[in-house]
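A single protein chain has been omitted; all remaining protein chains appear in their positions.
Entry: chain A
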Amino acid sequence: MDWLFGPFLEFGFMRRALVGCLALAVAAPLLGVFLMLRRTSLTAEVLAHGVTPGIAAGFLIAGLSVPAMSLGGLVAGLLVAVGAGALSRATGGREDAALTALYLIALALGVTLVSLRGDTSDLTHLLFGQVLGVDDPALLLMAGVATLTLPLLALAWRPLALECFDPGFAQAEGVRGGLWHALFLVLVVLNVLAAFQAMGTLMAVGLMMLPAVASRHWARELSGLAYAAVGLAVLSAIFGLLASYHLDLPSGPAIVLTAGVLWAISVIAGPVDGLWARWARRPHLAG
């Protein structure tokens, strides 16, 4: 049992990382479920790249200051999200193409900005995260974002689901789909941003999307998907941090790899559309 509890009992930084990651694990996968249902699973990935230059700019100006880096990331993320939508509407192009162009530029810009400082360990931490980086401001950011996300998402839940299931009906009933969607994108950016110190910007999306994608194999209905996604994310956070500690891995990839293992288990053994259920070919029912 020592391997399970020891690291958290012994080290303050592990406790802080655990609390922060659990906060994210409760909020982010719910956004992931909606991203998946809207068939925009890649949007989170794009936004995660999009926040990089903002964080890097904050880092260049103010050093390792959470408020400065968060603010920069927020501005950059929103620019990418809103910019892609506006650009595709203005030019008649496809939104995914505009997003791709913007995030490639944003990532390259971010890496360039960080390398201006010359020290590549900063870059590694920015991209892949580091548990030691979870200081008090970072912890407050993670917990604050989760605290903001849950009630706002509860308010947006029904309009988002309705808009996703039947956009025509939503429009006819006067649901302000665009408004709710904008709020939703802001929450996605905030969650990606909150994760960057513990997990790194590139890995932040893992905790959002992998449990959401895996949840499909555990439930057939939206609320069930939500519970399953959060459960899987919480497990990923705990065991990912343990793996990071015991095997001396960077925390972001460790958490995401754990989520990946849980996803693979879901695909194989999940009761809904799992591979095992398909292979097993149990006899059909009488009616």
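Structure notes:
The definition used in the following text is that contacts are C-beta pairs under 8 Å (C-beta built on N, C-alpha and C of every residue); 3 or more make two chains touch, one makes a residue touch a chain; residues count from 1.
We take it that contacts and distances are computed from a predicted model.
Matching "cysteine desulfurase", "Glycine--tRNA ligase beta subunit", "AIM24 family protein" or "Metal ABC transporter ATP-binding protein" against the UniProt entry of the left-out chain gives the name "Metal ABC transporter ATP-binding protein". Considering A:V26, A:I105, A:L150 or A:L222, the position touching the chain not shown turns out to be A:L222 (whole complex).
The hidden chain makes contact, of the residues A:G129, A:P159, A:G206 or A:P250, with A:P159. From the options A:E10, A:D135 or A:E173, the residue with contact to the chain not on display is A:E173.
Seen from chain A, the chain kept out of the figure touches residues 37, 155-159, 161-162, 164-169, 171-173, 175, 216, 219-222, 224-225.
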